[in-house]
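This is the structure I want to talk about, given as structure tokens.
Omission of a single protein chain aside, the complex is shown with its protein chains in their original locations.
In order of appearance the chains are A, B and C, and numbering begins at 1 in each one.
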Amino acid sequence: MNPDIRNDATALKGRSGQMDIDRIKADFPILKQPVNGHRLVYLDNAATSQKPKQVIDAIVKYYNESNANIHRGLHTLAEKATSAYENVRVHAARFIGGVDNSEVIFTSGTTESINTIARTWGEKNIRSGDEIVITEMEHHANLVPWLVLSQNTGATLRRISLTPDGQLDLTNINDIITARTRLVAVAHMSNVLGTINPVADIAELAHRRGAIVLVDGAQAAPHMPVDIKQTGADFYAFSAHKMLGPTGVGVLWGRKTLLEDIPPFTTGGEMIREVRFDRVTWNDVPHKFEAGTPNIAGVIAFDRALSYLEELGMENIRSHEIELSGYAINRLLELDGIEIQGPLDPHLRGGAISFTDAKIHPHDISTFLDSRGIAIRAGHHCAQPLMRTMGKVATARASLYIYNDRMDIDALIDALKETRRYFGV
Amino acid sequence: MNPDIRNDATALKGRSGQMDIDRIKADFPILKQPVNGHRLVYLDNAATSQKPKQVIDAIVKYYNESNANIHRGLHTLAEKATSAYENVRVHAARFIGGVDNSEVIFTSGTTESINTIARTWGEKNIRSGDEIVITEMEHHANLVPWLVLSQNTGATLRRISLTPDGQLDLTNINDIITARTRLVAVAHMSNVLGTINPVADIAELAHRRGAIVLVDGAQAAPHMPVDIKQTGADFYAFSAHKMLGPTGVGVLWGRKTLLEDIPPFTTGGEMIREVRFDRVTWNDVPHKFEAGTPNIAGVIAFDRALSYLEELGMENIRSHEIELSGYAINRLLELDGIEIQGPLDPHLRGGAISFTDAKIHPHDISTFLDSRGIAIRAGHHCAQPLMRTMGKVATARASLYIYNDRMDIDALIDALKETRRYFGV
Amino acid sequence: MTNSLDELYREIILDHYRSPRGKKPVDKVDIASDGQNPSCGDEIAVQVTMDDGTVKDVHVDCKGCAISIASGSMLAEYTKGKSLGEVKQLADTVKKMLKGEGDEIPPELEDLDALKGVRKFPVRIKCALLAWMTLVEGLKNYENGKTGQTPLVSTEDES
Partner (left out) sequence: MTNSLDELYREIILDHYRSPRGKKPVDKVDIASDGQNPSCGDEIAVQVTMDDGTVKDVHVDCKGCAISIASGSMLAEYTKGKSLGEVKQLADTVKKMLKGEGDEIPPELEDLDALKGVRKFPVRIKCALLAWMTLVEGLKNYENGKTGQTPLVSTEDES
């Protein structure tokens, strides 16, 4: 193994609680690789984050030292793998505010987490005439499952609309979340607008109306401290790959009483207690929801991603992103014809910054930036209805993370200026 | 990077088509690790296989060089990741006999593959009074989804029983697969008995009766050449982790006409064509069935696992396992009080060899063997109904793969003899 | 890699992009077909006036990137006056050229040849294809005697 691999990130906290971005960058092998002859400036973190070598090493270590199928084996490797896997459950429960371990279900990602609830809790509880409330800024993952559910059951899908600066418009919220509402599904942080939503207030109202609340935490969990109890959520979903972890791993948290009440989503090995040819009893939660061989290596390496984030401190990460988003927004606003979607105050938002150029299509911006080594995203960001609401076909989106700094933002701004010159508009 | 890492396994084929097991063993880092002071003898391959360094390296390389979310990005990393991911689809399609690329769906494993069909094709097509046919040797993954479906729809679950030596008893098959049969779900190879089932014959009959056929290939795909067209299957499912690939990756193959006809399983990003707040149209297959961010690293590394197997040659792997299973069965039969479940002729079976000792419980066997560095599995192997049919609560199971040799079998036999002495029975 | 960037955005393309042809609505809509590129969000509407088996007028309305706009503009320019068969043939040629399965663009259509640079940008192939696939779908409908809007065309399957 490479001797210069540091196995902990404790030293990464600079004085005064700030983060030492250079040292963080050094942990990410991919950032050392030039792209199109330029230094890689990775600003597509809302899509997926890069992985520090600590996480990559954890995958290698797992396969080299303890690879085995879990929960079923009595041999040493199986015991090592099982206890490592179950320890991540404990870790994840702690990471999201100290919930009960058995309320943490590993899935393949946010999308599967949300679908699990739509097709179990949803199919069990939603009836014709019921209402499901979403918001206009939802990612398809927190929209299509509810649209399909409402179509299949005859329920009505209602939505909370947006203010011009991309926040939830709560003025008529009492007309939207009503006694007919059974479920409110809302993003904790928007992947397009960056907006941080007042989920606790919404949950409070929803609960008063007798509805339950699912929070899509795909963008929040990586970027700010999340204490699930404080969100008021009944279900909370997020993905490892957006928070330094491997692809193919997600978390679904749910209140135990709810999880115990609903049927499993997928069925097969590990999730049954006893099965005969004519009857079956389910295993206890969380196992009831983890059928088959899970992404064992992925879950085990996710542990290291959580540690990395904890060592930096989620509060520090949030501060860093407030600071850097503020800088990026100010610099973008200096540019002619650039319009930012979403709130401009960095305290109201995360670091996913969508913008459009009055004259240049986001795809062209993205392709041009890429030729300068800058990775941003352009398109609908899996939020087509939001695009339509905003009157856009697409936006460009730069999204920040722990390894980004002002140098990266300056590179973005310089390249944007060049883009205009290049297209001659 | 370690200089002695070989990046291809082309040299692994010995003369006369046989495999050079020592060279293969050298590719698997975990096999170099002593377990409980002994050389690791890994005989739990039916649960999951070990991974060659080529596959582990592919994961590292992906995260170090091209990690990005796929299908959505216009930047260089996203393009690299997307084209690598889509190339694995092409490769997998070739590996299973040259099917249409768009018929290959990546899932998180066999369990999800089968559940996908049960909850899409199944919920759409199965009605009260219909019959679903399974076999008595099915893994829970190919049993519980059909049990649940039949309970929810009022369909009847029927089953093909077994001969005393653990093969399918087809004598009264015409009474089981009838005009009422809508689906036949059958394992290509049993994970407990090792039995290779005559899926083509069953499919032929099923098709004549108007039923469709799902084949659980979790144990077959890793161990023998599989040409999906020859199996007659309409759906075929398998897992990467049992065939040198990463955890959290599976394949669902389905006939395009069927896939196009059924609704998606999970919904969200990537799998829609267009969505508004009140309607949605699906993307084309296979994307319709791949919602959200998949296990990108896992799929991309699976490519290398497929190559590794191809370089050895699936025919050679099958021959090796016939030879070694035959040896193992003969040596086990030398032992007093050992009973083997499943066919004794290695040509009728794969290398998953279940056995029981008249006097010692499988758990005790497994724990004792583990103290000698030998990893086998003991329990119900996610086939409780089969255990009941056989009148067992559990069996011990040694299961072979490409890196096992006679030395491993000899170690097993010696340790089994010691087990009896140890327990004094 | 500024080189491959310049190959993508050749001058001809930037010219079509800045002043796209086919902006003017057609008087009589015989063929109307909408398309989109779901992964990017590009949207296009193509409307055609036919006259005796020949394309008389074409209107292209594209909300998209430089490539999709330029490709749509070229479509408007080069299909006018052509027979149904010729248009289909041309669309096929463009598709093959974009996919690198043949690049025999007739010399009189040299603007189209500029789209070649797209091949080095796999994700953008869909953008260049969008207008053409959308038109072809409209033609099919027309030939089958169907009137009205075709189902939405998607480039998802392509490239």
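To be clear about the criterion, contacts are C-beta pairs under 8 Å (C-beta built on N, C-alpha and C of every residue); 3 or more make two chains touch, one makes a residue touch a chain.
Bear in mind the structure is a predicted one, so any value in this text is a computation, not a measurement.
Chemist: As a test of the contact rule: which chains in view would the missing one touch?
Modeler: For the complete complex, the undisplayed chain touches A, B.
Chemist: Of the residues listed, A:N125, A:N283 or A:S319, which one is in contact with the missing chain?
Modeler: Hidden-chain contact among the options goes to A:N283.
Chemist: In the full complex, which of B:Q33, B:T281 or B:T367 touches the chain missing from this view?
Modeler: Within the whole complex, the residue contacting the unshown chain is B:T367.
Chemist: Out of A:I21, A:L252, A:I272 or A:L412, which residue would touch the omitted chain in the full complex?
Modeler: From the options A:I21, A:L252, A:I272 or A:L412, the contact with the absent chain belongs to A:I272.
Chemist: Touching the missing chain, which residues of chain B?
Modeler: 36-37, 360-364, 367-368, 371, 378-380, 384, 387, 393-394, 422-425
Chemist: So that we can see where the missing chain sits, which residues of chain A does it touch?
Modeler: On the side of chain A, residues 71-74, 78-79, 82-83, 102, 272-274, 281, 283-284, 287 touch the unshown chain.
Definition applied: only the chains that are shown with their structure count from here on.
Chemist: Name, by label, each chain that touches both members of the pair chain B and chain C.
Modeler: For chain B paired with chain C, the chains in contact with each are A, in label order.
Chemist: Quick one: which chain's Cα centre is the longest way from chain A's?
Modeler: Centroid comparison gives C as the farthest chain from chain A.
Chemist: Of the chains present, which has its C-alpha mean closest to the combined C-alpha mean?
Modeler: A
Chemist: What whole-Å value do you get for the distance between chain B and chain C if each is reduced to the mean of its CA atoms?
Modeler: Taking the mean C-alpha position of each chain, the two centres sit 45 Å apart.
Chemist: Could you work out how far the Cα centre of chain A sits from that of chain B, in whole Å?
Modeler: 31
Chemist: Express in whole angstrom the distance between the two chain centres, defined as the mean CA positions of chain A and chain C.
Modeler: 37
Chemist: What are the residues of chain B that contact at least two other chains?
Modeler: Those would be 72-74, 78, 272, 274.
Chemist: Residues of chain C that contact two or more other chains, please.
Modeler: Residues 39-40, 121, 124 of chain C touch two or more partner chains.
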